[in-house]
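I'd like to ask some things about the structure below.
Removed from the display is one protein chain of the complex; every other protein chain stays in position.
Letters A and B name the chains as they come in the text, with residue numbers starting at 1 for each one.
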Amino acid sequence: MLVLPGEEIQSHGLKPGPGTYRVGGKVYASILGLLAPRPPFVQVIPLSGRYIPKPNDVVIGTVTDVQTTFWLLNIDAPRWAPLHMTGTPWKVDIGECERYLKVGDAVVVQVENLDATGRIGVTMNGEGLGKLEGGTIVTISPARVPRVVGRSGSMIQTITRHTGAQVAVGQNGRIWIGGSPEAIHRVSAVLWMIDEDGQRPGLTERVESYLLATMPTNAAGAEAPRPESAHRDAPPAPGLPDDEEDGAPEPNDSPDEPDPDPT
Amino acid sequence: MGSVGAKDVPVLLSPEGLRIDGRKLDELRPIHIEAGALHQADGSAFVEWGANKVMAAVYGPREVHPRHLQQNNKAVIQCRYNMAAFAVDERKRPGLDRRSQEISKVIAEAFESVVFAEEYPRTSIDIYIEVLQANAGTRCAGLVAASVALADAGIPMVDLLPAVAVGKIGGAIALDLKKEEDNYGEADLPMALVPQSGRLVLLQMEGHMTEDELAQSLDLGVTGCRAIYEKMKLALRERYSVAPVPGGSA
Partner (left out) sequence: MSGEVAAEIRTTHILDLAAEGKRLDGRGVDEYRKVTVETGYVASADGSALVHLGDTTVLAGIKLEPGKPFPDTPNAGVLTTNAELIPLSNPTFEPGPPQPGAIEVSRVVDRAIRAAETIDLTRLCVTPEEKCWTCFTDVHVLDHSGNLIDASLLAAVSALAHTTVPAKRFGIAEADYALDVQHLPIECTFVRLGDVIVVDPTFDEEQAAQGRLTVATDETGRVVAMQKGLVGAFSPDDVKAITRRAFVHGERLRQVAKGGGP
């Protein structure tokens, strides 16, 4: 159910969570979004706006500045995110950061912590994290990322299976695609489809029929072979969720407005 | 309010109580609001209000420029209200004049009163309002556009901010003055309402009124704001709902 700032929410005894506020015993929405009961809280999931970081989110960022002991990353969040030299698998000496990452490089990092002053701590130490090489990056609205992943990863698996592309999904709406030019083109087209039209019911069918209609054929008439990696040290596709993921609701494809998944 | 000594003052109120454009005293001009009109901005809205055409864009929360304006416990809210050179009959030189700077300030303060700025320390929420065509009430139209743009940008707020100007024409209290009424009327009172609390976060007045007239103006303004509030919500629902919206333009 779509709610707007200032609209009263029937909380049914749930406590006010993100996207809500309480005044005089009543709970109201503070942002435009989908009402989502998440006992013991009730929250509003944003449908728009910048990416707001949460601990453990895997995101894709661009290096915008290099300092003596850290790099500054743009992750399309309200603030830049500093990546400290100790937060990488490399043995970086003070003043040597430039040798490992320079301005314009793209990286996959994980949000570690957020402090009260709004500072976003990120790390590149971990499975599936690292520098990105080759391919391209497409940016979509962060609110659409759950639809790119799909229920239990179903959508992302459909995309990679039909294209042979490698895909790294950042919770901040940045998505890296690696593979052949055809694969990159088809995945980009699907991502734009999800970004522009993802709320309309029947998304899964539309994506599948596009991918099938644009399948490149080879002499054997079988599915196109998996392309060689465009680079050698590509990280495995991160961002694949497990069933315990606590993210935004994964809308079903009913004709009504999407319902939050009552897990 | 520059009618002292003016010639050719138009008749603002007919004996039947109709205004120069045929409206009754408590009637709003036609208002159309489109949420998400721009591609680059984080949130945006376009408002056509009578003969006013106003565009608003919101960027943020984002890093503060210049840095020394940063606040370590909340977001800074910056607003720039500007009129295009061709927006008014007599061409206006480009650039912020003192009138625009004052309006920018009172609008920024109105939003500071409702935005949950503490959620984004050391950032800036930048609001840009451009008046493309003006016909009185541009600060109210701009505020309404900016409020819808803030919601479009996902910025947390207590409520949307409907705004309207009430005035006095021919001795009678009238809602939503147009250009001639603003130029030749006896008072002008723009206001912005927080529907959730019923309180005003923008209030200015110019002209002369009795206490009773002021009380009447406030009541009429609040009623007008509530009607505008519904239009703002409709514009946002039209943009974000999946199903067709009852009463919408689809």
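Descriptive notes on the structure:
Quick note on the criterion: contacts are C-beta pairs under 8 Å (C-beta built on N, C-alpha and C of every residue); 3 or more make two chains touch, one makes a residue touch a chain.
Small disclaimer: the values here were computed from a predicted structure and weren't measured.
Contact with the undisplayed chain is limited, among B:35, B:87, B:155 or B:202, to B:87. The residue touching the chain not shown here, chosen from A:4, A:63, A:85 or A:211, is A:63.
The missing chain, though absent from the display, is touched by one residue of B:53, B:122 or B:168; that residue is B:53. If you put the hidden chain back, the residue from B:132, B:172 or B:218 that touches it is B:132. Even with one chain removed from view, chain A keeps its contact list with that chain: residues 62-64, 74, 76, 103-106, 132-137, 139, 173, 176, 181, 184, 188. Although one chain is not drawn, its touching partners on chain B can still be listed: residues 38-42, 51, 53, 55-57, 59, 62, 65, 80, 82, 84-91, 94, 126, 128, 130, 132-135.
What we mean here is this: only the chains that are shown with their structure count from here on.
Averaged C-alpha coordinates put the centre of chain A at 36 Å from the centre of chain B.
On chain A, the positions that touch chain B within their shared complex are 2, 4-6, 19, 21, 23, 28, 30-33, 46-50, 78-80, 116-118, 199-201, 255-258.
Per the touch definition, chain B reaches chain A in the complex via residues 42-43, 60-63, 72-73, 75, 116, 120-123, 151-160, 194-197, 233, 236-237, 240-243.
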